[in-house]
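Here the complex is missing one protein chain, while the rest keep their positions.
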Amino acid sequence: MSFLGFGRPQQSSAEKIAAVEAEMRLLTEMANRLTKTCQKKCVPNDYREAELNKGESVCLDRCAAKFFDVHMKISEQLQQESQNRGGGSGLGF
Amino acid sequence: MSFLGFGRPQQSSAEKIAAVEAEMRLLTEMANRLTKTCQKKCVPNDYREAELNKGESVCLDRCAAKFFDVHMKISEQLQQESQNRGGGSGLGF
Amino acid sequence: MSFLGFGRPQQSSAEKIAAVEAEMRLLTEMANRLTKTCQKKCVPNDYREAELNKGESVCLDRCAAKFFDVHMKISEQLQQESQNRGGGSGLGF
Amino acid sequence: MEGLTQAETRELEQRMQKRQVKEFFGLFSNLVDHCFMSCIDDFTSKSLTTRESGCVSRCVQKHMALSQRLSERFQEHNAQMQQQQQQQLQSQLR
Amino acid sequence: MEGLTQAETRELEQRMQKRQVKEFFGLFSNLVDHCFMSCIDDFTSKSLTTRESGCVSRCVQKHMALSQRLSERFQEHNAQMQQQQQQQLQSQLR
Partner (left out) sequence: MEGLTQAETRELEQRMQKRQVKEFFGLFSNLVDHCFMSCIDDFTSKSLTTRESGCVSRCVQKHMALSQRLSERFQEHNAQMQQQQQQQLQSQLR
């Protein structure tokens, strides 16, 4: 039940641990990018208040929803592209 | 005598080495951030001269002093926050 | 036949593998920087077309050529500097 | 963590702890960078001004609030994704 | 890969594979970041607008075209560098 196929049978210990680690790293990375990106989009840099105001909060929620959509969309587009070319990541290098 | 508690008794070899390594990594990381940040704040990007002029040098020294202060201040604020909440990093993820 | 001296005699297995790995990491890093930098210089962020137009393509080729030149130039300058000082990377930290 | 033995779970936890320390320092450095860049603009003296100091403090609080909020959205999203994957699997097994 | 035994080559390939997975996720994250920052500007709703959606799709296609092109230039450059090094070595050995 995993993005990276964790749970496939007959993996060695090291492989299973590496797979779980890779998935957690991926999720953390995605969470960090989400924070950085939506902060830039929704919260001005002058910090006149310490609390999120209503507008900022709503903006963050929508930004997060759009971020997940874009993530999914690009992921699908790359898979599509990669199938069309018959393999390869499509990311160039 | 260390930020990360290096020097505590009864650590294994591997733990001691890992602690020293982590501390050095932390210091290097901080040094790199300091350079990047104060370069942006004090030195214009047109590079008409090869030497630092007086104004830039003074700005860099003050920028470094403020950087250490902000570092310390935020570190204390996070510790405070973390104690108020009873644990956790307070950084969200 | 290598930037990092891979191919020197009498290296252990681990050393040889580490050297090849380091060189590949270096090349990948350089390729990623090249992409990021020349994208910023040559391709506007509005994405009205999906294809590279003629002007963008020519700009990318020239940008790449200049990037390799700057890379080489700075590498030589640092070596020069380091010899003048009698060792040290010249990068400060 | 279905599929891992106890020893594997222990090994994984140790690695995760190391990763979390590294992760924490990365986030901390980003926070210092961001609040410094946003709040510090006066280099006529080497002491923080009252304005700068207040700005940094609010920057940290606001950052914690926003990363808390986004973390909740992220966890909701992941839970939803997992549910969808499970339903897909079950419909395939039928 | 002159100079490596078969076992070393296998070990190296395994490490390279791991590195490529990591590398791929890094590039993917950068692409998501870049296209999101470039294309998404409307936060009056939580669904992507038609304009945003089209922009993201073109952004990905253009990014693939440009990284393909730069990759070719990069490989040409490396081939040239290697040739120069070999010529230098040969003239030193003479």
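Note that the chains take the letters A, B, C, D and E in the order they are written out, and that residue 1 is the start of every chain.
Note that a residue touches a chain if its C-beta (ideal position, glycine included) is under 8 Å from a C-beta of that chain, and two chains touch if they have at least 3 such contacts.
In this text the structure is predicted, and so the values were computed from the model without any measurement.
Peer 1: I'd like to know which visible chains would be in contact with the absent chain if the whole complex were considered.
Peer 2: When the full complex is considered, the omitted chain touches B, C.
Peer 1: Quickly run down the residues of chain C that touch the omitted chain.
Peer 2: 18, 22, 26, 29-30, 33, 36-37, 40-42, 58-59, 61-63, 65-67, 69-71, 73-75, 77-78, 81, 89-93
Peer 1: For review purposes, identify every residue of chain B that touches the missing chain, sorted by number.
Peer 2: On the chain B side, contact with the omitted chain comes from 1, 6-7, 13, 16-17, 20-21, 24-25, 27-28, 30-32, 34-36, 38-39, 42-43, 45-52, 56-57, 60-61, 64-65, 68.
Basically, only the chains that are shown with their structure count from here on.
Peer 1: In angstrom, rounded to a whole number, how far apart do the mean CA points of chain B and chain D lie?
Peer 2: Inter-chain centre distance comes to 19 Å.
Peer 1: Rounded to a whole Å, what is the gap between the Cα centroids of chain B and chain E?
Peer 2: Computed from C-alpha means, the inter-chain centre distance equals 31 Å.
Peer 1: Give the residues of chain C that touch two or more other chains, as numbers and ranges in rising order.
Peer 2: Counting only residues that touch two or more other chains, chain C contributes 28, 31-32, 35.
Peer 1: Where does chain D touch two or more other chains at once, residue-wise?
Peer 2: Chain D, residues with two or more chain partners: 23, 27, 35, 37, 39, 57, 66-67, 70-71, 74.
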